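Heads up, one of the protein chains got dropped from this complex, but the rest are sitting where they should.
Up next, subunit A:
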Amino acid sequence: MAHSYTPGLKVTDKAIVKKERRLPLKGDVLVKVGDLVKADDIVAKTELPGDVERLNLAGKLGVPPKEASSFLKVSIGDKIKKDQIIAESKGFFGLFRTSIPSPIDGIVENYSDITGMLTLRKPPKKVEIDAYVNGKVVEVIENEGIVVQTPATFIQGIFGIGGEVKGELKLVAKSPDYVLTKNDITEDLKGKIVIGGSLVTSEILNECVKKGVLGIVVGGIDDKDLKDFLGEEIGVAITGQEEKGITLIVTEGFGQMTMAKKTFDILSKNDGKRASINGATQIRAGVMRPEVIVTYDIDTIVEESKHAEMGMDINSIVRIIRQPYFGAIGKVVGLPSQLQKIETEAHVRVLEFEFDDGKRIVLPRANVELIEE
């Protein structure tokens, strides 16, 4: 094989970051190419059709579907208020009347004389999307959204929960292997994004929520704690929709994991700066990883990273991403081309890996990721 694909998470101090901001449905884009936008600026908006309420009109009136429409006191397309009487039967000599109040504010959408069902629709919901990061609009996707570009510090995590939040980064961990304690979560962290070390527990996460912490970036979490915190087991790895009052970004993996030094150093450098973070994770062909973005001034010059399309070479710095030695960082010292038999007896492509102390091991190429220089 001429080229082997090696996954790697981006952890860069300075890069050009592009973010697509797209509406769920077509709508109006409020900015144009070249505009400078702030993270909180609304850049596009639309209206989602309101939820539908269906009412068994014929059933409630006790008449056949074909006749029920004659008892309607409103017409199709009319606006209605909650509890407004929308249909009424005549009863006998004005007695035993059946009055049907509207269960919602909204409009009368239609009536079916086959099923006897009256469809009511709630008012449309406004949907607005903001720019998420400070930057320049470089593309407008007609009626759908924009692409905003900015020089920024960009760190991808491996897994996260919770959606987009913006807030000031606050270095709480004393070192990359630090384990957060309850005492670390103080009142002044309200509205901030905590930088942790190697582990966060459900107890700490709950404490963060209690204190109004917006987000937390940390090396590892035990799956058991994640389950306890969420109150349920995560099945398929599609996250971002959780509404737990906090966005969590795990940089290394499950278990207690010392945060990669580079990640920790970059985050520490940004202590006190405002960041945009998103826990949304989707692990499939089109991988989506959680992220931390701290923007620079728009005129900051960025040298393009040499990472692009980089393959693995001798002396590449890689991290082991599977047991044993999970999390260890070291250097590639050999890339034999023949398949080799490993402990499981599988024949796979391997590499020779050297730890900082000079110790060497052989492991499958699939089990390392490149660390960007």
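Here, a residue touches a chain if its C-beta (ideal position, glycine included) is under 8 Å from a C-beta of that chain, and two chains touch if they have at least 3 such contacts; residues count from 1.
Quick note on the criterion: contacts and distances are computed from a predicted model.
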Its UniProt record identifies the chain omitted here, from "NADPH-dependent 2,4-dienoyl-CoA reductase, sulfur reductase", "Methylaspartate mutase", "Oxaloacetate decarboxylase gamma subunit" or "Substrate-binding domain-containing protein", as "Methylaspartate mutase"
May I ask which residue of A:243, A:299 or A:343 touches the chain that does not appear here? A:343
Tell me which residue among A:130, A:203 or A:222 touches the hidden chain in the full complex. A:222
The listed residue (A:57, A:137 or A:158) that touches the chain absent from the view is A:158
What residue numbers in subunit A mark contact with the hidden partner chain? 1, 5, 7, 25-26, 49, 51-54, 65, 109, 112, 114-115, 117, 119, 121, 144, 158-159, 222-224, 233-237, 253-255, 281, 283-286, 321-324, 326, 342-346, 348, 363-364, 366-367, 369
